[in-house]
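A protein chain is absent from this complex, but the other protein chains hold their places.
Take a look at subunit A:
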């Protein structure tokens, strides 16, 4: 039932060769010799805040979950929820819903020495449910009704039955009530807690934040042994270095130990270095071209299929990602349990594409190289935001489409201005290249449901009642084996109707110095086993 496919064969090959650890007798090394040292990581973007109530970016959420705070539940490598801050949980069905009881560990302390209790969880729950807080992901707990503290380490939630009800607790990190309890909800986002003085309960303590520059954490020696205990390294530094060449220089130079999200073109330089390695893992992101079906040219599913078949997607993966990507076939990426294994991506077939366009009535009658129907030209404006990879993708798409008689005019638009255009209910655009991140608990109604047609994310203006039906049903079905056929049908329909041209599922290479040992990274993130990282003893600093 919990069948989870982490990756396709290509991905496995990539991770296997990249993630291979340095062969040595490391395994027999006593723990005490693994202790000590500082690991410096570098990423291109700042982690906005350690205040969970105002965070929405992945970097911040990941540092919160794995470094500074603890979540009640974690995913294991197969993406099954397992206990973490919660010792265990049990559910009881009632007439109108579900009662969920968490028993918390009693040995996890805030870094000022106070215990983390059910009252902290209750406080966090209350603030999330309070609209005045404006907690970004409040929809996580939309079907939760109330919380009751039974004793200091037991909390009971009343909720409506829904699949994946436990998943929010892999994201939400309880916040300290004794620090933030008196802050009015509307002022929580601006509280100095987030940037100046966060107080956590995780494996690392907060030391210092230099905004836009670095976060510094140090090992929490009181972290309970059953949760992994004190981290091996003494300090963890998260640096913000925007320019990729600089990040590469710092990694090769030895100032940075882990370069998060290497540009694919830099992989060769890193692998060429005798003491650096590359660890690649698939992320939840995919890249696509969105077609606006309100445009006459893009209304016909045959046309959209033709566009997809006309675009050489493998070439895009090879050129812009140096192969670090997997040809995409739909909105359910390979990490997700409902991913359709047997479905093949539409072939790259120019003749087939031309035939489809002909059959849809788009023919180049005036011989200018661009097809038309009645008085409408097969010409679209293709947009993206300033981003070298996506700009390259646009250029490749443009040249591919020209070969099947479709004209694409390219436009790079400032990010917020593009966001305004695409989220506007008028949909004043033809097509654009963007990325999307699939959640572990996937709900695609927001992007493809008819009811969302004027909503901010229904960019394709795609509407198919059968898809609506399926998406409604799968979000209610608790039995995965029952939902799987519906998920498959959904992926088949989307492939046939191509509201998007799905380009590739991202694979992210990371550069790691050899002295940092036992680093594991996967779909769950970069810092998932940061507690186990250790530094080879001859090179500690």
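In this text, contacts are C-beta pairs under 8 Å (C-beta built on N, C-alpha and C of every residue); 3 or more make two chains touch, one makes a residue touch a chain; residues count from 1.
Rule of thumb we're sticking to: contacts and distances are computed from a predicted model.
Engineer: Assign the chain not included in the display its UniProt protein name, restricting the answer to "Octanoyltransferase", "ABC transporter permease", "SUF system NifU family Fe-S cluster assembly protein" or "Sulfur dehydrogenase subunit SoxD".
Structural biologist: So the chain that does not appear here would be "ABC transporter permease", according to UniProt.
Engineer: Touching the left-out chain: which of A:30, A:192, A:367 or A:465?
Structural biologist: Of these options, the touching residue for the absent chain is A:192.
Engineer: Specify the residue from the set A:249, A:323 or A:345 that touches the hidden chain.
Structural biologist: Reading the full complex, the residue touching the unseen chain is A:249.
Engineer: Could you tell me which of A:30, A:212, A:367 or A:465 touches the chain that is not displayed?
Structural biologist: Per the contact definition at the top, the residue touching the missing chain is A:212.
Engineer: Mind listing the subunit A residues that contact the chain we can't see here?
Structural biologist: Residues in contact with the chain left out: 38, 40, 48-49, 51, 54, 56, 131-140, 186-187, 189-192, 194-196, 210-214, 235, 237, 239-243, 245-246, 248-250, 252-253, 255-256, 414-417, 419-420, 423, 436, 439, 446-447, 456-457, 541.
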